[in-house]
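Dropping the structure in here first, questions after.
Of the protein chains in this complex, one is absent; all others appear in place.
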Amino acid sequence: MAKLTKKQVLHVAELSNLTLTDSEIKKLTPQLDKIIDFVAKLSEVDTDGVEPTSQTTGLTNILKEDIVKSDESLSQDEALSATDDQNGYFKVPSILTNRSDD
Amino acid sequence: MINTPLTIKETQDGLKSKKFSAVELVDSYLAQIKKYNSEYNIFLTVTEELAYKKAKELDQIGNFSGPLSGVVTAYKDIFLTKGVRTTAASKILDNYIPQYSATTVKKIEQAGGIIIGKTNCDAFAHGASGENSDYGATFNPWNKEYVTGGSSSGSAGAVSANMSLVSLGSDTGGSTRQPANFCNLVGLKPTYGAISRYGVIAMSSSLDTVGSLAHTVDDIEIMYDVLKGEDGLDGNVVNPKPQTLNPKPRLGIAKEYFIEGLDSEVEKMIDSVKKTYEKIGIEVVELSLPHTKYMVPVYYIVMPAEVSSNLGKFDGIRYGNDRSAFGEEAKRRIMLGSYVLSAGYYDAYFEKAMKVRTKIVGDFNEAFKTVDAIISPVSPTPAFKLGENTNDPLKMYLEDVYTTTANLVGIPALALPSTFSKSGLPIGFQLMGPRFSEYNLFELGKKYHKEIDYKPKTAF
Partner (left out) sequence: MQKYITIIGLEIHIEPNTKSKMFCSCSQNHFGAKPNTQTCPICLGLPGALPIANKEAINKTIKLGLALGSKIFEKSYFYRKHYFYPDLPKSFQTSQKDNPFCVGGELLGKQINHIHLEEDAGKLIHSDNTSLVDFNRSGCALIEIVTEPVFHSVEEVISFTKELQLIAKYLDISSADMEKGTMRLEANISLANSKSQTLNSKLPNYKVELKNINSFKFLEKALNAEIERQTKALDSNEKLVQETRGYDEKTKATFSQRTKADSDDYRYFPEADLPPIHIGELSISNFQFSILELPAKKRLRFEKEFKLSKDYIEILVSDLERANYFEECVKQSSNLAMKPSVKLIADLMINKNLDKEFPEPAGLVAKLYALSHREYAENNTTENAVKQVLSENPEVVISYKNGKGQIIGFLIGQVQKLLKGKGDPKLINSKLVEKLREENF
């Protein structure tokens, strides 16, 4: 029986880059519990020695040649067209934490 | 105004014989849209200017020789259309004007298609009814109290309400077949890797396909011919090898499909389909797909995981609004996805699901050794009423019980209208075949429709 704690839900929300209100958390938690219980049914299935499937095409080695194709690039205007820019840069509200990748 | 034909052939015959012009076609479809769209909430954007521009060009050239020449087409609003607002029916992309067009949009344009507009859908394609749109649900043209199905709700609505001749949708877990089924249309989910996904807003990368909706199998086949094939941009697409239809095809029905919750009218329809094929000399046998009951759990692990990943790019920096604009269903799926991928849970959920997926694929590899195609319901019931499933997300997820299969296995599935329920709602079934067996499915679909003397019909 999945019983997500508020702490867990907040942690998952952080991983998801979502800010949830208290009422959202209240509504979401039992729903997630129910769904997680439902999908946990899979533990019934014997998968010993079974390879995981991440892709159904069976393709390998689909690669591109090392060529620059300027007609596939966007102009600076096009790249910036969907937002307000600053001297050709995308704007972001000031970063409070540092990047989290290793 | 003219009576817009319901097939590509009739449309092109009419254009070539100058019975009507492309501009007149556009006039008529636009009139229909103006009359009914606010009531049924089918289109989010109507591309009147572009439609007339293309129609005038075609009329000027005058030979209508392209395979989709003069064919008015509607696109689910997850297809990027350069210069034309594309929202995914989400407030996140409320004001997004794409900088490029999807491969499939370009292909249809090059084949002579006329873009009429962008249709409503469940936001980011998350849904099986159309009720998850941030712009309000789409109503079923056959009965306003009912859903069109989803997530390609508007695409099905547009064709069945005679606002467009054909439309494009997407199918990740049934999102083209189920609305086609609820709206009396033919709907194709192609083989994963037959049609390029480039330029279609990604939902679940290993499951997404470009779906097509029309009134007849012939028209679906014409569209498939135009859409399929490599474009150098979707690395999973290969040019399909030609397949020959088995002169004595054999169909199968899985015993696991007759579950509790299957509407008796749908069950009856499946039985009549079986008898129809037998009547024309095609054998229908019973088979087993033992992992059927695990399809939906596998889907609701794999899909949300991929969704949580694909929706991460919407951070409001390069386009769109910030993440607080996500709707409830999107947030739910993102949370679920992050959970099943997170440390400590990945093995038990995501990796487990990938392994069970292997077993599901195995079921079908076995089955296709003995049959050429499988008959299956599309939905357990005909269209349901608006609001019926909205309080219980899990209940809504169970709508996908028959459709997620084809996505998990990567195989094509053709939804075919069959009959109507007592209450006047469309009921249909689907045929599923091995990878790249679309032409076989088209043959089998045409044979069925010929035998039942199927006539295309719009709701109004």
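All chains are identified by letter, namely A and B, in their written order; residue positions are counted from 1 within each chain.
Just so we're on the same page, a residue touches a chain if its C-beta (ideal position, glycine included) is under 8 Å from a C-beta of that chain, and two chains touch if they have at least 3 such contacts.
If you're wondering where the values come from, they're calculated on a predicted model, not measured in any experiment.
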Message: Using the touch definition from the top, which of B:L262, B:V284, B:I317 or B:I452 touches the missing chain?
response: B:I317
Field: Residue touching the undisplayed chain, where the options are B:G14, B:G66, B:P98 or B:P456
entry: B:P98
Query: Where does subunit A touch the missing chain, residue by residue?
result: 15, 17, 54-55, 57, 59-69, 72-76, 79-80, 85-95, 97-102
Message: Tell me which stretches of subunit B touch the chain missing from the display.
response: 80, 86, 88, 93, 96, 98-100, 102, 197-202, 205-206, 232-236, 305-306, 308-309, 312-315, 317-319, 338, 341-343, 346, 350
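Methods note: only the chains that are shown with their structure count from here on.
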Interchain centroid distance [CA atoms averaged], subunit A/subunit B, Å: 24
- request: Spell out the residues on subunit A that touch subunit B in their complex, using ranges where they run on.
  value: 9, 12-13, 15-20, 24, 28, 31-32, 34-36, 38-43, 45, 47, 50-57, 59, 62, 64, 74, 78-79, 81-83, 90-92
Statement: Residue positions on subunit B within touch of subunit A in the complex are 96-97, 99-100, 192-193, 206, 232, 235-236, 238, 291, 294, 297-298, 300-301, 308, 312, 315, 317-320, 323-324, 326, 331-332, 334-340, 342, 348-349, 351-359, 361, 393-394, 397, 408-410, 435
